[in-house]
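For this depiction, one protein chain was excluded, whereas all remaining protein chains were kept in their positions.
Showing chain A:
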Amino acid sequence: MSVLVYINSNGEKIAKNAFEAVTYSKKIGDVTVVTNGKADDSMLAQLGKYGASKVLVDRSFEGIDEQQITRLVATAAENVGAETIVFSNDLIGKAVAPRLSVKLSAGLVAGATGVPQEDGTIPVNVFSGKAHGFVKVNTDKKIIALLPNSIQPEETGADAAVEEFNGNAGDSRVTVKETKLPEGDIPLPEAELVVSGGRGLKGPENWNLITDLATELGAATACSRPVADSDWRPHHEHVGQTGVAIRPNLYIAAGISGAIQHLAGVNGSKTIVVINTDDEAPFFKAADYGVVGDAFEVLPKLTEAVKKFKASN
């Protein structure tokens, strides 16, 4: 089966979720990648290691305009006769995949967490991670948008051939005025390690406890909703049912009670560590490792222990 994957290659390097999408697609069929932007050929050729046999690159436009990308992917899908089209369900995938679904009359499975099952259904998270659903696509063509961090990239092959491609992307109707990318921050939705703080940290002046540990680990930082609502931390750090849903390998929660709405956004994490003074805090029921103690004492000790571990490894 012919599978087409769209990846974004506008950045300095190709993001991990692109390798995930290619690895995923390789499990379904023969993979062609389509991309736009300025990434050089040697960078794109790497996608072959994860299973792409060919990379089509349209250098006529950069950026993330969802109408241009929709037209590019539609042209490429026609060109390679793709039956399945795969995106990462990141912010670009969320904007493009639904448009493409209408354009191609192809059923969309958004937020897939695994490969198609024996019965052809595709698993997704529903109810903000409180359950799984299995989706059947009723159209011939399908589009799958894969939830980031759902599978590990696997290197299996050699470099892929890179070909210039004209995707008839057309013009953008949206003008970009300014792009703000805070330096050094690790984007939360893609982070593998996350350190998060709640109201138990008492105030923004204590956040160095969280950021010190995050820096030591190379982790992103997050927070509970009241923390963002009180402007102790920026809105984009708010995780949970009404914030960002994340599924890192490690989620460390300090001074967070573990309300059901908070858990909904983090319960896909592989390993959860909870630090809380209250041994009855509901979060302990969702945790793998728990520390009953004062975050003001435990966090610096943990930061020290990580430092020691990093020095000796």
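We adopt the following convention: contacts are C-beta pairs under 8 Å (C-beta built on N, C-alpha and C of every residue); 3 or more make two chains touch, one makes a residue touch a chain; residues count from 1.
We adopt the following convention: contacts and distances are computed from a predicted model.
One chain of the assembly is not displayed; among "Branched-chain amino acid ABC transporter permease", "Cell division protein FtsX", "BFD-like [2Fe-2S] binding protein" or "Electron transfer flavoprotein subunit beta", its UniProt protein name is "Electron transfer flavoprotein subunit beta".
When the full complex is taken into account, the listed residue touching the unshown chain is A:Leu250, out of A:Ile85, A:Ile151 or A:Leu250. Across the entire complex, the residue among A:Ile85, A:Cys223, A:Ile246 or A:Val291 in touch with the chain not shown is A:Val291.
Touching the chain that is not shown, out of A:Val5, A:Ala52, A:Leu72 or A:Val135: A:Val135 (per the contact rule at the top). Along chain A, the points of touch with the absent chain fall at residues 15, 64, 66-67, 70, 89-92, 94-103, 105-111, 119, 121, 125-139, 173-182, 185, 187, 189-190, 192-193, 217, 228, 235-236, 238, 241-243, 245, 249-250, 260-261, 264, 267, 270-271, 273-274, 284-294, 297-298, 301-302, 304-306, 308-309, 313.
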